[in-house]
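Below is one structure, written out as structure tokens; comments come after it.
Heads up, one of the protein chains got dropped from this complex, but the rest are sitting where they should.
Now for chain A:
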């Protein structure tokens, strides 16, 4: 999205998204920075972190705002769900808004399982305190005397500084505290709560998907995420997590038959989703149980309608688990597609053989080239 980036963020040479101070360069266009985003070094697009720093690296620095990341689920939906939770947790920490849709688990179940951020300088955002602090600092008796320059800044400075960082680390063994989680605004879509109305049109999209698309569009319009919305209010990013689209619980028979009757329902929905995202400040992560979809041509179409696509193949329960080659790793990660928006060439990753693993007791990324031509990327536990 070249146009939205230019309107929201100044040209990448001049701006910094890490607006930790109130100093702002006087530039021609209004500088608006959204916490938790940064411009891409390659083409200036606005990027958000997926929550997994090494995955950000694979995708070219992060997930571009306005794009979709497709995750082909592993067999038991364990690691794909984990990435989805990382994505949502990153949204909570960066104070983006969330939209969670699921047909199987209630969105609250997913939200309660978000991993807890590791850093201790992520202050809990207390919305009650902040208005008082930012409005009247000069009346307080303990106004700062020496550091008078910082007097007018809100006192949750450290929280702003850390949450405007790009990418955080999480501890999957602990759940995110309810306080932090509830501070984030979250919209939910749980399919059983939306009774299917018979649609008057014969569109190839299923009612469940069109209800989801309508709900998304309503949230985007109501909360002002559209790119064309007035610039007066502060802008934020909407993170959309759609769990297990294409599974039978959504009413789709993609996973049941080789030649499904609703073969075009999911692709039509993805087309509508792309249209919604390109015109708003939002990012979507969609997981699809691709191991159940037999029709490879259809899977190829689904992949092409998403901008980024990765596939996870876990070793659990497969014969590869016993393979000594893979004994340190939990699964393979295939990069199916990287986007090339607003430019001719896409930034393909250098290496295509990737494996992932969850490491305990580490708080930093470790990448190592263990074999020639192979790069192993780790997640953090």
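Assume a residue touches a chain if its C-beta (ideal position, glycine included) is under 8 Å from a C-beta of that chain, and two chains touch if they have at least 3 such contacts; residues count from 1.
Basically, contacts and distances are computed from a predicted model.
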| item | value |
| --- | --- |
| Among "Smith-Magenis syndrome chromosomal region candidate gene 8 protein", "Elongator complex protein 6", "Exosome complex component RRP46" or "Acyl-coenzyme A thioesterase 4-like", UniProt-listed name of the chain not shown | "Elongator complex protein 6" |
| Residue among A:71, A:298, A:312 or A:333 that touches the chain left out of view | A:298 |
| Of A:210, A:244 or A:282, the residue in touch with the unshown chain | A:210 |
| Selected from A:78, A:106 or A:279 as touching the chain missing from the view | A:279 |
| Chain not shown, touching residues in chain A | 1-4, 201-205, 210, 213-214, 217, 258-259, 263-264, 267-268, 271-272, 274-276, 278-279, 295-298, 300-301, 304-305, 340-346, 348, 350, 352 |
